[in-house]
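What you see is the complex with one protein chain gone and the rest in place.
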Amino acid sequence: MLGLKQIGGRLAQLIFVLWAVATILFLIFRLMPGNPLAAYIDPTFTEEQQLILMAKFGLDRPLWEQYFIYLWNLLQGELGDSFFYRQPVFDRVLELLPNTLILTFSSLIVAYAFGIIAGAWLAWRRGGLAERVAIPIVLTTRALPEFWLGMLLLAIFSFSLGWFPAGGTRSPGEEYSSLFALYSSTDFLAHLVLPAATLAIYSQGLPLLLMRSNMLDVMGEDFVTMARIKGLSSWTVVVRHAARNALLPVVTSFAIAVGYQIQGNVVVETVFSWPGLGRELVNAVSASDYPLAQGAFLMIAIVVVLMNLLADLLYSLLDPRISHA
Amino acid sequence: MHESLDTQIESRSLIKQFFDSLHLPTGDPFAVAGLIIYAAFVAVALSADVIATHDPTEILYTPAYELAADRSPGQEGYILGTTSLGRDIFSQLVYGSRSALLIGLTAAVMVALIGTLVGLLAGYFGGLIDTILMRLADVAFGIPFLPFVIVLAAFLEPSIWNVVLAMALVLWRDTGRVIRAQVLTLRTRAYVEAARVSGSSDLKIVFTHIAPNVLPLSFLYGTIAIGWAILTEASISFLGFGDPETISWGYMLQDAYASQALSQRAYYWFVPPGLCIILVVVAGFFISRGYEEILFPKLKD
Amino acid sequence: MTRILKTIAAAALATLVAAPALAEGDKIREISILTRPQAAQPSEFQFVNIIAQEWRKLGLDVKIQVMPWEQMADLVWYNRDKWDVTGWQMVGRPERSDPDELIYNLYHSSTAPKGYNFLGYNNPDYDKVVEAQRVETDANKRQTLLKQAQAMLAEDQPALMLVHPKSTFAFDKTVWNASTVVDQGGIGIKNTWTFIEMEPLGDKKDIVLNSADNIQGINPLWISGGTDSWITELIWDRLLRIGPDGLPKPWAAESFEWVDATTIKLKLRDGMKWHDGKPVTAEDVKFSFEAPAGEEAPMYKPFVGNIASIEADGNSVTFKLKKPAAAFTTGSLSKINIIPKHIWEPILTDLGVKDDNAESHQEKMPIGSGPYKFTSWTTNEEVVLAANDGHWARPKADRWILRIVSNTEAALGMLRSGEVNFLSDFSGDPKILLNAAKEDGDLEVVSTIDMGFRYVAFNNRRPPFDSAGFRRALSAAINRDLIVGAAFKGFAVKSNSVISPALPFWHNAEVVDMKTGADLAKSILKESGFELVGGKLHYPDGVKESLAE
Partner (left out) sequence: MSELQDNNILLSVRDLKVAYRVGSKDVMAVDGASFDVPAGAIVGVVGESGCGKSTLVRALTRVLARSARIAGGEAFFEGTELFGLSEPDMNKLRWRDIAFIPQSAMNSLDPVYTVEAQLHEVLMQRGGMNRKEARQRSAELFEMVGIEPQRLRDYPHQFSGGMRQRVAIALALTLEPKLIIADEPVTALDVIVQRQILDQLKELQQRLGISVILVTHDISVVAYTCDKMVVMYAGRVTESGDTATVLTAPFHPYTMGLYNAFPDLAAAGGVLTPIQGAPPSLISPPPGCRFAERCPFCQAACRTVVPALIEVSEGHNTACHRVAEAADLRVKAAATETWEANA
């Protein structure tokens, strides 16, 4: 296993990155032109009321003081109140996070399951017609604008064929006692299919190409040749040895893909009216809701950073050369 | 006269040298297809004035002074029809290639340049410089890219350059790390050692001995960045943070989306810009794959 | 800072130089015209582009500046001397059924520094007329005053009025009985009356409607997003409600009578109950109108500002006003939500000692006495209300479900697939909706002339827009029929007044038909002293450009 020292080092790095991202965010939001309260203050407010508001959000203090208050609040999980909703940002962001995560993970799991199998298969069948046809197709899926693909899927499978609902996570008025009850319902599944498919079509390319390329590398390795000389079954050779080794970097790329995918969600959530963090960020930015935009951005950044960390840990866990050093 | 000819020859040979050092992947059929697609789009972009039948932003009217909107392809001489607001779709498509190339190429240059520089410096000098640059890369990896572009676009004036700026600020990270790793292996090579022993300055070694060897790698990441830039611009436009002054494919898609082109069954409006994006981006991928084959040849047995 | 100094210096210089006069006027600087992005406001984007194209023909340099609403609002509202021309809109709201809000607030000089008169129109004669109509309780006399005010605006053209759009909504006529859908004048079929009276034809008894905007809050003391008000109107009763004809109707108050010009007495309906079962009392009503008077509900405060005192006695409530107000029944009694004292009094007391006000207090379970009860609210996804069985006007539907649909195209798709059965928010091209209805067969589309309007505001503070002749000319250059067709696809009527034809009694039809055309515009410019030099429009003789480009 990893030594305490390495874990400590990684945690320190994690905290450093989060601090740096938080600081960059602070600077962007405070130093950019425009009145940060514009979205909050109604024309009917008196000057006095506006001053009270400025004080409430600490905007009457010097910048460095605002910065330390900001950091201190962050440490306590305090992201301030949304201008637009007048509610604590933290609660809102936390409420939307599961929707984004489930969309991200379900699409990525499908994408990875498909990508890994197809990638391994293509590597096995290298040089064949399948490869010549498949590779350009896969590359094309990576070149599709996600919203464009989403709109086309929507037009075909929802508007024209009516197979799937056109947006949201549930049918109108359906109530669920818990998130789990919602996520495990067929109603939810029906709503999940199109957005998850959009994301999955886009994301399967990475694991597929990675898997194929790793497989090609690994299949040239001596231990795979040896496995064949040992007279082991093809299944053992391809799956237990070649694929298992080729899988290593692919698995770690999953964690990184989560980070990337959460960003891609921004667009797909808008197309499919999905109540997630990405759409919230877009709305918050359009509405100049600084605290909310900041909070949503930070939450996404935290997921990204945690996933980068997880990628590292996963790799060292899965590779005995590191875990059993 | 004589002198200018000389410099001309010299500069031409420099260009040739540059292209030679890029090792354009002309052996791979896909890469060649990619290069041809690029060439075609560059040609269209350069001659957009000639090819386009209308000013892409002009509001078109019928002789009876009614808006010439929602014309289907071929109707009244509009090759791909007109938008809901009466603009010529074909001309927008043609001019869109300009924005795409402009954004794509500048972003690619920025990403490749910054990433290469970071990788070279961090890899060659190591120590504190390496630590600082690589921690910066860690931070860049912690920044969710699209949200970052959205935030930038919201605060700065809507402009296609926001995408380029954001890419320059964030996306050098991948290139930087890869090039650094490459430099780390290069710096131990004998000829670099030799140059160092013979007293060449560090900068000279970096730029004359190491840089040329990582150039194809920079170019590889550059071609990927072109695709990223164009896709990102499209996403940003779609979300309404795009540059409304510049006709781009992203703008067209956004326009079509906002005008419910799909409900109107105006596929001739919604599909072509998407296809153009796909073509250009996939061309970049093809080229970069060609590069990979050169740089990291797979064991063909 | 330096920029302001420069501007002042330039202005000073301009007046100095202008003194000897006679010199040829400066070329007019490049004019900026603001619009929101096409994605958000396709019509506005389009008409601004058309207008810019037309004005350029007059010899003006016109630059279109696109910015999101927040930036535009910030610039136009808080930096009142920093912009030239902007696309703008006023939306129809039930309380705008009384013309006072628009005709007074929009153009009275008192609201120019900070209020609604953001474009800085200043005409003392106009001020007098709109002040007089405010306190005139005789409808006919008030009508004359209002028509006069409209004529004055038509003459001065402080803004280039374009159209009153048609609000277009649709519903599934196989689910809902089309004859029970109420078309409210100036508002359209998406209104409280429809939501109460619309009858289900079969088993589907839930009204499922859509909005592109998220719900900001469900709060009776906060005027939040436009969509939010659909909900508050249903959960909370009001003393009066604006009827389909635009006139206030008794609602929670069974009847009302003006005792004198500043006293109005209302009798409450018997047997009303809050959603938690407690009875609604006159004390609750008194509390509801007193609550916004403090600092806790700043957005409602202006609507109770004219109330001197409130008296609750048994089931009657008497309001005494500070001064006569023709629009009190529409603008206040039909506006203020009646809230339960037993719930809000402790909340407000608690908030009194905090920085926060009532706007940031979101009840977990909002309690009103209205025809619908709150059931659930899923963030950014849906709000579910259920019919209040105990209400005297119990809705014919069982539930009212508002879906948040961020994709307009999807909203239409949902309407066709039945996921939504009442299209209450459609920012797209109404023609598409009509085509869809024709293809589908199950849908009915209803368009209603809106009380609100679209216009282009001139910054009357800044030259050359301080010249009425210049404004008139620019206005005359725009063919409104073209705008109706090219920017609104025919789903609008042309306008030249802030009072919509949806309010026929107050609307001055005479001002609507104005002559337009480029030649007319050019001749007006010439009359007003503006000259074309080398194809570019110049100020009248002796006038310098006082604003740097």
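The letters A, B and C name the chains in turn, as written, and every chain counts its residues from 1.
In the analysis below, a residue touches a chain if its C-beta (ideal position, glycine included) is under 8 Å from a C-beta of that chain, and two chains touch if they have at least 3 such contacts.
Computed from a predicted structure; not experimentally measured.
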{"item": "Omitted-chain contact residue, chosen from A:Ala166, A:Ala227, A:Val271 or A:Ala287", "value": "A:Ala227"}
{"item": "Residue numbers in chain A that touch the chain omitted from display", "value": "221-223, 225-233, 236, 240-241, 244-245, 248, 318-321, 324"}
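Definition applied: only the chains that are shown with their structure count from here on.
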{"item": "Euclidean distance of C-alpha centroids - chain A vs chain C, Å", "value": "40"}
{"item": "Separation of mean Cα positions, chain C and chain B [Å, integer]", "value": "45"}
{"item": "Separation of chain A from chain B, taking each centre as the mean of its C-alpha atoms, in whole Å", "value": "24"}
{"item": "Chain C: positions in contact with at least two other chains", "value": "68, 409, 413"}
{"item": "Where chain B touches two or more other chains, by residue", "value": "154, 240, 257, 262-263"}
{"item": "Chain C residues touching chain A - in the complex, by the definition given at the top", "value": "68-71, 73-74, 77-78, 114-116, 206, 208, 214, 216-217, 222, 295, 298-299, 301-302, 355-356, 359-360, 362, 376, 378-382, 384, 399, 401, 403-407, 409-410, 413-414, 416-417, 419-420"}
{"item": "Touch list for chain A against partner chain C, complex", "value": "34-35, 38-39, 42-45, 49, 52, 55-56, 81, 84-87, 92, 95-96, 151, 154-155, 158-159, 162, 165-173, 175, 269-273, 275, 279-280, 283, 286-288"}
{"item": "Chain A to chain B touching residues, read off their complex", "value": "13, 16-18, 20-21, 24, 28, 32-34, 135-136, 139-140, 142-148, 151-152, 154-155, 159, 213, 216-217, 219-220, 259-260, 262-264, 266-267, 270, 278, 281-282, 285-286, 288, 293, 296-297, 300-301, 304-305, 308"}
